[in-house]
Structures are given as C-alpha cells and as structure tokens.
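One structure is given here, and the rest of the page talks about it.
Here the complex is missing a single protein chain, while all its other protein chains stay put.
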Amino acid sequence: MNMNVRIPQPDRCIACATCVAVCPVAQNCPDFPGPRMMGPARQRFRLMGMGEDEASHYCANCKNCDIACPGDVPVSAFIMRAKAEICKKNFPKLRDWILAHGEVLAHCLRFIPAVFKNFGMTFAPARLLLDAIGIARKASLPNFAPQAFRARLARLAQPNLSRAVVFFPGCFVDTYEPESGLDIVAVLNRAGYKVIVPGTTDDSGAFVCCGLPMVANGFWQDARDNARRNLKTLAAWAAKGMPILTACPSCALMIGKDYAEYFPALIAPGQSSSLVDVCDFLIGCVERGELALPAAPQKVETVFYHAPCHSRALGIGLPGLDLLREIPGIQAEYADSGCCGISGSYGFKKDKYPIAMRVGAPLFEAMRQSGATLCASECGTCRVQMRHGGGKQTVHPVSVLRRYLG
Amino acid sequence: MQQTRIVVIGGGATGIGILRDLSMRGVPAVLLEQGGLANGTSSRFHGLLHSGARYAASDLHAACECIEENTILRRIGRHCVEEFEGLFVLTREDDPAYVAPWLAACARAGIITEEISVEEARAREPALAPDIRQVFRVPDAGVDGFRLVWHNAESARRYGGEVRTYHKVTGIESVNGKITGLTVCNTLNRESYPLACEYIVNAAGPWSGEIARLAGQRVDITPDRGTLLAFNHRFTSHIVNRLHKSADGDIFVPHGSITILGTTSAQAKNPADTTPTPEEVLRLLSLGEKLFPDVWEYRILRVFAGNRPLYTPPDHDAGRGASRNFVIVDHEQDGLAGFASIFGGKLTTYRLMAEKMTDLVCAKLGVATPCRTAGIPLAAQPARATLERAGRRLPAHGARLVAERLGDQFPKIVNAPEQDSGADLLCECEMVTRAEVELVAADPTTHFLHDIRFRTRLGMGTCQGTCCSLRAVGVLSKSGVAFAADPRTALRTFLQERWRGLRPVLWGAQAQKCEFNRALYGATLNLNGADDEAD
Partner (left out) sequence: MLVVGSGMAGLIAAITAASRGKSVRLAARGAGHLAVGNGCVDVLGYVDGEIVRGNPVDSISRLSGDHPYRRIGAETVAESLAFFARLCAENGFDLAGGNGENQWIPTALGSFKPTWFYTPAMNRETLSMADRIVITHMPWLKDCHADMVKACLARQRRLMSKDMYIEETAPFRAHRNLTPLAAARFVDTEAGERWLLSQLLQCLQRSSSGRRTAVLLPPILGVTRSAEIRARLSEALDADLIEMASPPPGVGGLRIRRTLLRAAAGVGVTVMENAHVVEARVQGQRCVSLVCDATGGEREVKADSFIIATGGFLNGGLVAAPGGKVCEAIFGHALPAPERTEDWTMPDMLDSQPYAKLGVQTNTRLNPITPEGDALPDNVYFAGRTLAGYDFVNEKSGMGVAIATGYHAGMNC
C-alpha cells in the first residue's frame, strides 16, 4: 500500500490559517480576503462552477503562503489560475499587458535610444500619461540600459576556457541591469567557466522571458507559449550535461517549480527543468577550489542582505547570503524583514503602490537602521524597491563578489 | 387538553410532505419529530434525485414514478435541486449484456438516455477511470435532503401546519378501535402532555415499526443500513452510476461543494443504529475505485450511515432484494380506525407518497380538496435586487449559496440594517454568515447547533466545524439562545458528532485534520480538561 498518500488539491488544506498569518498583502490590505480564502477554499466553489472573485488581483504572487503552508498546498497557484480565468473573461488592462510583457515591449522599443526611453520614464507629463493608464506616479521605474545585456555580451571577448555554463539572464538583467549580468560573467570566467547565453554567444535558440510576469498579470496562454519555448531550449542544453544558471530567483522558481505546477502537460516524463542559482553554483566553485577568494582586506565592510521571497521559496536556503559570508572582509547583515513589497510589477501599479510600500516598510526601516552603505539582493525588482524605499545602493550579491575579486 | 385533527409522526421528507399537503388542503395538522427535522434517513442518503434509470430494469413501476417526480421536483424545488445529469458507466467488470434490456426498460419508463463516447465522458469528467467501456446520459439530478425538508416545513407552516421538533410520541390512545389521541414527551424539558386528534399518520421511517407497536399494530419493516462517504471536494460534476444491477458502492453524487459515494446495504440492529464500520468504508472505496481510481486519495470529510425503512413482508428478502416501492397500510383493516402507516419508497418520490397518504386521510375525513403540491413551488425565487444587495455583503459566490439555502427567508438577512449587517463569516468553508446563523437559531424548531448545521451547512465543509463551531456558539451566547447557555456542552456535542464520522477513516488528510481539531479544542482551549475551580 502506498504510504505517501498523494492527497489532491484542494484536499490538503486543513484551514489552519498559517498562510493568512504570513501573507504580506493580507496584512496591509484589508480588502484582500487572504490566501486560504482565495486559494484552496475558493477552489471548492470553482469546482461548483461559481466563477471567480475579483479580489484575486490583490495577490502579489510573493509565495509566502506556499512557504508557510504545512501541507504543501499550492496556494498561490490556485490564485494565479483564478487571475487567468478573470483575464480570459474580462478584457485586461493595457497597464497589465505592458507590465506582463516587458520583454516584448523592450524588443519593440529597441531602436529608440535609452536616453529617450528613460526621459519618458522621468519626464513629468510622460509620467502623467503612465499614471493615467495605472502606473503609479511615485514608483521609481527601472531605467532602460543603453545596451541590453545580451548585446554587450555578444561583443565581449571571454577568455578561452575549457568548461562552460549556460546562463539564463532573465528580462531584468537583460533590459535594465546588464552590469549585474556582466559581473556574473566575469566571476564565472574567473572560476574557469565560459558563459554561454543561447542565441547570443552562439546561434542556437534563445531563451525568452520565463513567463512569471505574464502569469502574475493573468496572461496564462502567453506564459505557456514562453514556457514551451524555454523548456525546449533547456532540454537541448541539459542533454549536453551543461549546468544552466540564473541570477534571478523568480525565473528559477518559475522554471524549476511553477512550470510543472501550471503546465504539467508541457513537461516530458523524466524531464527536469531546473536552473541552478548562480550564488549556489559559485559556493560550489569555492568549495571545489575553482574560485580562489582574495585574502581579507584591512577594512571590513558591512553589506545589508535582503532575501527575496522567491529565493526563500526555492527551498535551497539562502545561497546569496552564504556567498556574501564566504567573502573575506564582508560582514553580511541579514535583513530578515519579510517581503519588500514590489513582487515583480505589483508595486509599480497605481492601486498597489501604497500596499507595496506598506509591505516593504519594515525592510526600509531595517535598511535605514543598518550601518551598511551597500545592500544586496538577488532579485532585480527587489533591488529597485530597496533603492526606492530604503534609499541605499543595492546590487546583486555576485556584484559584491566581483568588486572583491577586482 | 391540546387538540388537532391530524398528527403526523416523523419529521423526514415523507412526514413533512404530508404536513404540507394536509395544510395546503386546509386540514389542521401537527407534525411531531423526536429529534431535529431531517435527522433520520432524509439526511442520510446520497442526495440523488433519481431519474428512475437505476430501477428501470428491475422495477418499471418505480422507475416511472421516479421520472415523473423528478420532473415535478425540478419545478417546485428549484432551491433544493441541482440540475446536473447522470452518467451510467459500463466498467470493465460490468456485464455488457445488461445494456440492451436496460435501455429498453428506460425507454418504456419514459427515461431519455443518450450514449456518449468514452472520450467525451472522460473529457467531461477527467477523473473517471480510463478503462470504462460505455457511457449513457440520463436525467438524474441532485437533491439536498436537509433543504428539501426545511423548505417543505416552512411552506407547510405558511399554510397553517405546525411542526414540533424534539417531541417524542410515547403513547397512542384509542377507544373502541378508534384513535383518540396520543401522549407526547417534549424531550427538551422532559414534560409529557396529551394531544387529542382524529387521525394519526405514522411516517416515522425506520422507526415506524416502533410507532405502530405503540398503537398495538404491526408493520413489516426492516431498518437497512446504508453507509456513505462524503469527500471534501467535487471531483465529478455528474452523478455517476455503474451500469449494472444495483449494488453497493456504485453511485457518486456531487452535492454542493462535496461528493458523496454510496452505498452499502446491511440489516441494522435497530432504527438508531447508524454507526458505520471501517470495513464498510474500505469496501466502498474498493468498489468506488472502479469508477474513480483516485478515490483512495481524495480527502474524506466524514462517513455516515442511514437506515432505509424497507418493506419486508414475512416471505420476502431484506436488503438489496427488497422492494423500493412505498407502502401505505390503513390499520382500519386490522381493527384500528384513524391510524395509517407509510414506509418504504425513496426520497425522490416523497411528494407522491405524501399525496397518496393525504388522499387517504382526506377520504376518511370527508375532505374533498384536491392535492396541489405538484404545482406550487416550495419557495419563491429571490428578486434580482435582493441578490445584488447580498452580493455586496457576501463573497461573490456566497449570495447564491445563501439564497438557495434560505429560500423565502433570504430577504430577511439581506435587508438587515447596514450598521449591523451580520456579514462576518462564521463558516468560511460553506460561506455562512452571522446573520444567517442568528436567523436560523431564532426558528422555533432549532434547539441544537446541529439544527443550524442541517440548515446552513455550518461545519459541513473542509474544516468540519473546527473554525466555525466556536464562533457560532459565541454568537448564540450573545443573542441569548437557550442552548448556548452552556457553551462547552453545546460545542462538545457538536464536535463529538463530527468526530464520530471521522473515526472509521483516520488516515491521510483526515488524520491531519483530526490532530488539528483536537489540538485546538483540547490543547489550546481545554474544552475537556477538569477545571480546578469550576463549580
């Protein structure tokens, strides 16, 4: 007899209310009925054909409910499916389309110089226009980089190395923060790995956006299309036995866990669609002696570290923090202040901006209290929010490492 | 001395149907029920409103009655009936030779059947076994037994009928072979009183043997226990039957937010013997897996059993072999005028049974008014404005659920003043608000928390009372409801009943749930522990 009884959804929920206790949105937005009500409880009524509750748009998909659930209920997945159903029935907002399709948008705008694009993001009348379609005027939107990460990497001469890794850059690094990506490439080169970004450093099929922003905004089919493309590319590289790294915990979570949850039919039997967290990989490099760390400098610098919720959800500990702690001369201070509030594009929305700022308040306060001048976090939009709310320079942990490697 | 013309004994579907019929014909009547309404067989079945297809091959007459009554109930009981379809599924283990005669019998009974491909059936119901061979659609539907009884009771009361719950008949008096009245005990205050009447209708279901004995009469009835499982979610949106000669564990019925698997058949020791055994559960699951292979993994909310009041004349079979037809016994033939018993039958035909019984009573009393129960709905449909108003107070889907539950009383809770709308959700699993609990608690037939449960589904969802029962007792303490005066006893009784339904199925998520429930009420709230300073 099977002892590990596989209890189907939504039967695993026993209404213990733990998810309600940890949900940052429910804490800061009384109109959100909370993860249990919107997820497994609601699911029983969905099966009765009772339609969706509009309040699901309040869910930020931060996944704290999934992390806290003692019964492995895929709480956030229920709510994401609900969003998709609503999106199918009602014509979605232009704003949501834009935020869900940052990659497509960036591609369309690629011939417009970044200066103009960024001017549009700061220029007051332009912000009024964005405000009119529902993007918060106060939110600090990330700046378009003059040249995308992939374009810069294509021109970068990497040393000739025998070992190689594949890198999934993710939209944020590619469009807004190529420097983080280049830092990662430099450190990996230093550890003896050439970095392959499919379609950039070679002419194989390129990765596309992981699809998480699409799911979070209700564009289920678009996310599914992207998932299919990425899975194909991933399978080809995995067949070559090549580690596939990413620096973005949300991409890692989407591809490594949520693809199977959302689109089980796309996963071939036996296929593992895993991305390796770059910090986790680098710790391995240090342990294997592939990456030598410099001797401790005279002056010890404190770095304030915030763990993105999606990093915590990966179930692999906090490799970003562990990596910082490996670096001689770095004193890593762990924020432990919960969610930053941004949740991808959530905090940019006009109606969600105040919620996001309330959610992030404890983190911002911790940043202000900290003596550190430099902060670190793996997630791109977390970094945007930390700079916006906490007012301090914030980088990817690997960028900190690169500075120390020189 | 209190008096009335007719006394109906038994607050199940049949009794309450008779009360409604009598009241609509203008005959003064009182219904006596030893427990709460619908606490017997009417709430302890699978919730299937038969199309008759299940009986077509074995009993054409019963099948014809079913399809007629099925059509009537869909019309008059829209709040109580869920109009899904039934599927008859030929599994690997069923005899294909059964199909042709069955189809012919259905046609004779006027039951429309339509074959659909296995692919289509599995597209509609993905959880169905992949190796099924043939599937037919039939006009089965779902019916909520609790709600049907309640809405009948309310309708009956509007026509002047009276319902007394927790009133047990302890004696039946007659003079010169003619009924004169009975002795009734109010089980809540243990006071006995006489009640004079002209005619007594014994509709006590599995207890009708006991009632007949009080009158010195005999009826041939055997309580036959049927055990059922209630699952936490709806894994089928159709009623799914196995296409074979009726047997155990061959019907799945979606029922509101849950699914029910039934049933078994075993002679019960007595009418109150409704304790299921773990063996029955394992048997049901191993039979049920032929239709739904994952049935072992679905979370079971509870297991429960009801007793069919089967008519078993001395030379006939009990159990599955016994007739599902109903029987009316006019005891005047046996020397007691003014006394009749009705038993057997199915919930689907409760209205017809009530009509026939009432016809008999009216003939005896010389009342010529014809039966109107088939034409007048039990409750009116809620106005659109009322639903919209409710939608603002309740979660989006809650309004419809509450409207169906409360029937004609629905506007009362919706029109409560805004500042005390009572919209706090006491039961999040079944969307029961404080206002709804307070409304039902104020009903004269409500005396225990489980009466509220029957009517609102409080405590019948995922949490099985863990979250809501404490809240409900709290609310009732505030509104001064008598039975909540001792909150600890009220709570314990309620939780104990839930526990009874989980004991035989203590594995998987059920074990998880029970540990949580016990931790809350035992460890956190110390509902059970001796108190060093209690009086």
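As written, the chain order gives the labels A and B, with residue 1 at the start of each chain.
Following the convention adopted for this analysis, a contact is a pair of C-beta atoms (placed from the backbone, for glycine too) under 8 Å apart; a residue touches a chain by one contact, two chains touch by 3 or more.
This is a predicted model, so every value here is computed, not measured.
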Residue of A:Pro146, A:Pro297, A:Gly315 or A:Pro328 in touch with the missing chain, whole complex considered
A:Gly315
Which residue, A:Gly39, A:Gly71, A:Gly102 or A:Pro142, contacts the hidden chain when the whole complex is considered?
A:Gly71
Among B:His316, B:Arg372 or B:Lys478, which one touches the chain that has been omitted from the display?
B:Lys478
Where the missing chain touches chain B, by residue:
277-278, 282, 285, 296, 393-395, 423-426, 428, 433-434, 467, 470-471, 473-475, 477-478, 484-488, 491-492, 495-496, 499-500, 503-508, 511-512, 514-535
Interface with the undisplayed chain - residues on chain A:
1-5, 14, 16-18, 20-22, 27, 30, 33-34, 37, 66-72, 252-253, 255-257, 272-276, 312-318, 321-322, 334, 336
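Going forward, only the chains that are shown with their structure count from here on.
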Between chain B and chain A, distance of the C-alpha-averaged centres to the nearest whole Å
51
Which residues, counting only chain A, touch chain B once they are in their complex?
5-8, 10-17, 33, 36-37, 40-41, 43-45, 47-54, 71
Contact set on chain B toward chain A in their complex
232-235, 237, 256-257, 294, 296-299, 395-397, 400, 428-429, 461-463, 466-467, 507-509, 512-513, 516
